[in-house]
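One structure is given below, represented as structure tokens, and several questions about it will come after.
For this view, one protein chain was removed and the others were kept in their places.
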Amino acid sequence: MLKQQFARRFLSICAAGLRTRRADWDRTGLMAETETKKVEATPAVFEPKIVAFVCNWCTYAGADLAGTSRLQYAPNVRIVKLPCTGRIDPLFILKAFEGGADAVLVSGCHPGDCHYTSGNYHARRRWAIFRRLLEFTGIDMRRVFFSWVSAAEGAKFADLINRITADVRAAGPFERTNPARRRLWK
Amino acid sequence: MARVGVFLCHCGENIGRTVDCAAVTAAAAKMPGVVHAVDYKYMCSDPGQQMIKQAIVEKKLTGVVVGACSPRMHEPTFRRAAAEAGLNPFLLEMSNLREHCSWVHEDRAKATEKAVDLVRVMVEKVKHNRKLHSIRVPIEPTAMVVGGGIAGIQAALDIANGGKKVILVEKSPSIGGHMARLSETFPTLDCSQCILTPRMVEVASHPNITLMAYSEVESVEGFVGNFDVTVRKKARYVDWSKCTGCGDCWAKCPVKKIPSEFDAGLGKRTAIYRPFPQAVPNKPVIDQEHCIMLTKGKCGACAKACQRGAINYKDQDELVKIKVGAVVLATGFDLWDHSAYGEYGGGRWADVIDGFQFERLASASGPTDGEIRRPSDGRIPQTVVFIQCCGSRDDKMGKAYCSKICCMYTAKHAMLYKHKVHEGRAVIFYMDIRAGGKGYEEFVRRAIEADGAEYVRGRVSRIYRRADGKLIVKGADTLAGRPMTVEADLVVLADAIVPRTGSERLAQMFGVGYDTDGFYSEAHPKLRPVETSAAGVFLAGACQAPKDIPDAVSQASAAASKVLGLFSKPELEREPIIARVNENTCVHCRACIAACPYGAIEDFEIKDRKGNVVKRVARVNEGLCQGCGTCVAICRSNSIDLDGFTDEQVFSEIVTLE
Amino acid sequence: MSKSAASKLAETIRHATGCNVVECYQCGKCTAGCPMAKYMDLMPSQIMRQAQIGDDEATDRLLKSNAIWLCLGCLTCTQRCPQKLDPAAVIDALREMSNERGAVSAKQRKVLAFHKAFLKCVEETGRMGEVPLTSLYKMTSGDLFSDVLMAPLMLTRGKLPLVPKVIRGRKAVKRIFAACRKGGKP
Partner (left out) sequence: MKTIGYFPGCSLHGSGRELDMSVKALARIAGVELKEVEDWNCCGASAAHNLNHNLAVALPYRDLALAEAQGLTEILAPCAACFARLKGTHVRVTRSPELAAQMREITGLEYRGTLRFVNVIEFIGRLIEGPLKGKLAPRLAGLKVAAYYGCLMSRGEDVIEDEDHENPDGMTAALEAAGAKVVDWNFATECCGGGFSMSNTDAVLDLSHELLADAEQAGAQAIVTGCPMCHSNLDMRQLTINQRGLGSHDMPVLYLSEVVGLAAGLEPKDMGLDRHFIDAMRVLDIASAAQTAQAAAAETAKK
């Protein structure tokens, strides 16, 4: 019961939030620019866009370590740094997909190693609920990846990005496989 | 109107090699809001910083984006420069073009494209940044050192001599760590006890040091400047305030056959014991697992023997809460347990021993009074085989790393053996000899040339134990290109150095990272080798990586100087990444209060002028908020936001990604 | 992915066995434990080193060596290699190459003859029988006088069935041999 209420409320917030933000972007003129770019670029090999929400202490540092270790990985990922996975609002994920991401990665510290004592526990607890909501909004959960990458795991980060890129490349671009998204956002 | 300046760094070749910096600069110049875009070879250098400062002033910049290395590297540098030019430092952001781009991608076109994206995102974010001001918090000028080995001792003494209070927490009954067990030490062969014990005594008598032996950290709260550490003082069953260390009690204890930890199982101790004669504090504890009184309720011999009435069988663990401003972790190392090496006997044979056992055999205060006698039958071994890299550099055992000190201690062992048994043979199987240190190579050469240690390059595949007690060591001489078998009386394995068991738990309590091998991670391998990612927590000694005494001591002194540096100011500046509640929209559902891991959100009553409560809302205590953002994500009415990572900022980043 | 310039031979071996000889750090543990090392002209670790070098001279030395035919396949080396390499498999691959290129050391023709006789038996009958194997081996190897002691004793112990068993599916077995000879294509 409570969950349903929560879901309804959540969705209305989503929609409202998106509406206002959308106006914001139109003002910046960015939307127009992106859309033209999209038409031009029809690469032979599909290059997926992956947005990674990572925490500052573990995964961001892990990605740094991949760098200092010179581990090569697919250039398809764009990192958005947050203080903690606890900060990640599911809206971020919706927004990323809306903006053209083909997959989203959420990655933080290992359970128990959270820089903020328990921020990532909260994040995990919430995901159980959000997962269903995201599914409801038409997001194929196979495009949302969760992982733990510690500051010591540069190699894991590189492998993860390569794996996700390969998976998503095989799955194809987001829009085609997701009519629901059109219904909601367009 | 935003006026953003973009500064792109080549980092010499590091970025420039894979990212076309000129192209990125050109693209940046066209981004909305960007009024200035330049690239330069070394942005962090003085002229680089000058360029930024000048542009801030001349172009009246309202925001700066530096595309360079990881912000973990130079964000403070550039923010300081911005502040010096009069720009609020939090209006500067960095794009990570090195660690996250040029170093991890080879394709120049794609890397350049990504670099443009990374810059664009930060330009967009910085336009939404607001001026922030660092938070000042008072510092508790007392340090805690966890672990009383040579590293912990040195750190404690340096801090104490710097005039600050130190609490030294040691989990065993005495400080001294592994160094107390060594016989003589490379590269000078001075007696370990002789150089260590004066320092141990100094710790015990230093007015600024509180020694908490036989104690362990139970839990930690708070953060740099103000940690609240709970320490468990383990039950000793001896009232140390009464005890004089006379030794009457252990002389009378009937349980005499407990393998001594200090002597690596080669000697025996009683149930009431002090680990070794020079122990500090020089007072006994009762080992509750073996004491008959504590397990079966009878005996009491020690209580009868003690004239001071110091024995207390009812003693219990005690929890003590301590406030400290900084912490030095110095929990040291252990030797890897070679019983996983089935081919070397899997720990079944008494005469296949580890390095500490050899140290105890060679030590004048050891169980054999310094005579090298093998454990099984007490005979003096005529041939001793030393096997290096046992467990280290061994992917199969899950340890790819080099333990760094075993080449040296093996050379020392061979030397000590040859000094004591002149006719004996010391055969060392090695893969490489790593003797990088002052006087180290000379030391190894001396072992070979003056003392006749026989070095054979190759690993040992198997040890057999013949019925007559000889150990047949099957090795190889890869330089001669042939297998080689040695009949030995004693085999010493140079086992890998591993972190202490339980060190992970401690790391988690303090929020310190550790690597896949379990060693604590330093904040930067070259430039911040004693700091950790947890502010105010520093590292010393072998808990960070295998280290010998000179290295452990240097790092300890460095950690102490970091602590003293931190304590040199009464207050601390902290990044102002904190949450704020919009009291107009807060519906006081208290979800954030429940979610905050730091208990930083409190109920707050808004009152009108007459003192009537108009509204109840949540309010963030700035002193406690750590800026994790959990509350922001959980608030359903969008009433909390996080400075530095506001919804606006994050959304602008996401949107810009396309 | 290792980017080191591995020799062509190393690449071939890696392809055939999955074992990357570049990773061998020449510790010699394989040599130390090998029961046959004392008979070998190249130690197992030296075989690995030559494979790393992999130029014509090294390849020639390897394929003409006695050592590769002296290896028992006992896996002692593989079992204990700290780098988790598989010298036994590397040697398998080298033997196959050596035989294919006709480079087998003259001293080792007995071993080769034995293997060939063994397989010939299996090819013809589907199974190995001691009597046909021994006679075939003796004919091809010229090793006529060994084992004179054993055969009569084995006969008295009922251990030498004189008539070999021929299986029904021997045609199928022959086809397998033919396909494998053609490099695994039927």
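Note that the chains take the letters A, B and C in the order they are written out, and that residue 1 is the start of every chain.
Keep in mind that, in the parts below, a contact is a pair of C-beta atoms (placed from the backbone, for glycine too) under 8 Å apart; a residue touches a chain by one contact, two chains touch by 3 or more.
Computed from a prediction, not measured in an experiment: that's the story for all the values here.
Peer 1: What chains on display are touched by the one that is not shown?
Peer 2: When the entire complex is considered, the left-out chain reaches B, C.
Peer 1: Which is it among C:6, C:67, C:85 or C:122 that touches the chain not included here?
Peer 2: C:122
Peer 1: Using the document's contact rule, name the residues of subunit B that touch the chain not shown here.
Peer 2: On the side of subunit B, residues 341-343, 346, 348, 464-468, 472 touch the unshown chain.
Peer 1: Can you list, in ascending order, the subunit C residues touching the missing chain?
Peer 2: Given the touch definition above, subunit C has residues 16, 35-36, 39, 70, 72-76, 78-79, 92-93, 95-96, 99, 110-111, 113-116, 118-119, 121-122, 126-130, 134, 137, 141, 143, 146-147, 149-150, 153-154, 157-161, 165, 167-170, 172-173, 175-177, 179-181, 183-186 touching the missing chain.
By our rule, only the chains that are shown with their structure count from here on.
Peer 1: Just how far, in Å, is the C-alpha centre of subunit B from the one of subunit A?
Peer 2: Each chain reduced to its C-alpha mean, subunit A and subunit B end up 33 Å apart.
Peer 1: Could you grab the centroid distance between subunit B and subunit C? Build each centroid from C-alpha atoms only and quote it in angstrom.
Peer 2: 51
Peer 1: Spell out, as numbers or ranges, the residues of subunit B touching 2 or more other chains.
Peer 2: In subunit B, no residue touches two or more other chains.
Peer 1: Scan subunit A for residues touching two or more other chains and write them down.
Peer 2: Answer for subunit A, listing residues that touch two or more other chains: 72.
Peer 1: State the interface residues of subunit C toward subunit B in the complex, per the touch definition above.
Peer 2: Residue list for subunit C touching subunit B: 25-34, 37-38, 43, 45-46, 76, 80-84.
Peer 1: Which residues of subunit B touch subunit C in the complex?
Peer 2: The touching residues are 343, 389, 393-397, 431, 457-462, 474-478, 481-484.
Peer 1: Which of the residues in subunit A come into contact with subunit B in the complex?
Peer 2: Subunit A reaches subunit B through residues 6, 9-10, 13, 17, 21, 25, 28-30, 34, 38, 49, 51, 57-58, 60-61, 63-64, 66-68, 70-73, 75, 78-80, 82-84, 86-89, 92, 95-96, 99-101, 112-113, 115-119, 122-123, 126, 150-153, 158.
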